[in-house]
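All protein chains but one are shown in place.
Each chain gets a letter, A and B, in the order it is written, and its residues are counted from 1.
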Amino acid sequence: MKRSGMILLVAGLILTFAAMAAAQCPSTLDKIKNSGVFTIGVRNGSPPFSFINKQNERAGFSNDLAMLVHKAIEQKLGKQVKLEMKETAPATRIPLLTSMSVDLITETMTDTRPRRDSVDFSLTFFVTGADFIVKKGSPIHGTKDIAGKRIGTQQGSTNERVLREKYTQAQLVSFPDQAAAFMALQQGKLDAYCNDAIQLWGLKYKSSDPAQWEVVGDWISYEPYGMAMRKNDSDFRAVVNNALMEAIEGGEYFKLYEKWFGAKSDVPYPMSQAFKTFLLYQVVPK
Amino acid sequence: MNFEWSVVIANAKFLLVQGLLGFGIYGGGTLRLAIPAILLGFVVGIILGLARLANRPWIHYPATLYIELIRGVPLVIVIFWFWFLVPVMIGRPVPEYWVALTAFVIFEGAYIGEIIRAGIQSVPRGQVDAATAAGLSYAQTMIYVVLPQAIRNMIPSLVTQFIVLFKDTSLASIIGMMDLTKAAQTVSERELRPFEMYLFIAVVYWCFTYSMSRFAQWLETRMSPDRVR
Partner (left out) sequence: MIFGFLGMTYEFKWSVLWVQPHLTWLIDGISTTLRLAAISWCLAVLLGILFGAMRTVPFRPVRIVATAYVEFFRNVPLLVWLFFWYFGAPEVFPEVVRQWFIRHGIEFWSGVAAISVYHGSRLAEVIRSGIQSIPKTQLEAGISSGLSVVQTYRLIIIPVALRLIVPPATNESLNLLKNTSLAMTIGVAELTFATRQIETYTAKAVEALSAAALLYLVLCLSISTVMNRLESKFAIPGLIARGVKAEH
């Protein structure tokens, strides 16, 4: 009896503790102003968007875009603000955002309607779709071949959800992060790895032997990337969107695109005309 | 299978200076986490151990509840709790280092509290009675008579628990803190040399914990030569 009484008491404690979790929620700009720190969510192994390079430093296209947002915030607040980068992963980024561990997720998060129930998104800054990466010569060419095969995904990603809901015949293996999943693929533990196409191209080109890998499939889902922030924070959202619009209008965005996806970069991926038009149409008049 | 130890050598600086010691752009660091955690955990443990032995129910029951709750739950769960709750309660982002430190102190404090309680209870009751008879207050009895003897009894178990804490710091890598394990993970995933990387950090961890356990054995023989088996 004493033990079960203890369990009840404990349950009560957990509830109380949990109730405290619904604590204060100031606007992001106020929070950054008071603390002097702007924290963004980044990845360790998602080249060329957000990763750790050979010099063991953080780098990437999304990281660079985030730095433009950082400058815009400093301009808006009129003071110096420290930029901090925290590692986030698909499974952890929304809780980290809502618990105020990070202020902006800038890595490779797909904008979807269910996610908009929990967070707000900025403009779309990249457009891609989900594909598979396989070893050269693999019999898998698309979703019709994945039944019964071991397909890797990241926990909490849109790809995992799509495969789980639409392609139940595939054997899903979920990893906390892309790097672990890709290593498992290379070790033969997976038949294919499913993620957004552009990231798969990044993995392919950054690997030690790009010729060994193929990106197959036909965009089994549409994946527009947006920067995620806490809900109902229009001032902050305006700053972020303005920064992105400035970058597109002023050409900074295209310079960064050339740096990370241009012909001379590690992951050459020419910008399609449709994508360029889409970007330009997102810039509303000043 | 061919081994490529050059990867270990190329990244050894990152692993040891950033991962083990904690100097670098990522914060973190195994030792930077372990040492404060041990010291603070010890303090929390003493408070909890004494609280568990207190006569007043409003001190005794919460302490017992806290210890029983913590001991029934994996450390990973405690870390996740603090990862989500600490920034919310404070209202600003908290580096993983502080989340991890808080979680470790809270978690290990419970285990150390139990060791301290056992240590205090191993001091013969006659000592407390004699102290009371000699006119010492409760606090004086504790500080001058009971605790010194209790600590002598529990040093082996304490050092053991500190070694456990040192190994448990590897769990901070799960929430992204750049400790030795996370550094090895980052490099091994980029360079695809997991066998070499994890073996290397296994050796590094081993060096520390083995020295600590030899120290514990030395302490045991020094402190109580009559009790060595």
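Everything that follows uses one rule, which is that a residue touches a chain if its C-beta (ideal position, glycine included) is under 8 Å from a C-beta of that chain, and two chains touch if they have at least 3 such contacts.
Just so it is clear, the model here is predicted, and its values are computed rather than measured.
For the chain left out of this panel, the touching residue among A:G129, A:G156 or A:G262 is A:G156.
In the complete complex, the hidden chain is touched by one of A:K82, A:K166 or A:K189, namely A:K189. Interface note: of B:I25, B:A54 or B:I77, the residue touching the hidden chain in the full complex is B:I77. Considering B:A10, B:I90 or B:L199, the position touching the chain not shown turns out to be B:L199 (whole complex). When you scan B:Q18, B:T102, B:T141 or B:Q185 for touch with the missing chain, the hit is B:Q185.
Contact between subunit A and the absent chain runs through residues 3, 6-7, 10-11, 14-15, 18-25, 90-92, 94-95, 98-99, 117-118, 150, 155-156, 161, 173-176, 183-184, 187-189. Subunit B meets the missing chain through residues 1, 69, 71-77, 80-81, 84, 156-157, 160-161, 163-164, 167-171, 173-174, 181, 184-185, 188, 194-195, 197-199, 201-202, 205-206, 209-210, 213, 229.
Note that only the chains that are shown with their structure count from here on.
The distance from the centre of subunit A to the centre of subunit B, each centre being the mean of the chain's C-alpha atoms, comes to 34 Å.
If you check the complex, the residues on subunit B that touch subunit A are 11, 14, 18, 25, 65, 68-69, 81, 83-85, 87-89, 91-96, 175-176, 185-190, 192, 194.
Across the complex, subunit A meets subunit B through its residues 6, 9-10, 13, 17, 20-24, 26, 31, 34-35, 37, 39, 44-45, 52, 54, 56-58, 84, 86-88, 92, 95-96, 99-103, 177, 179-180, 182-183, 186, 208.
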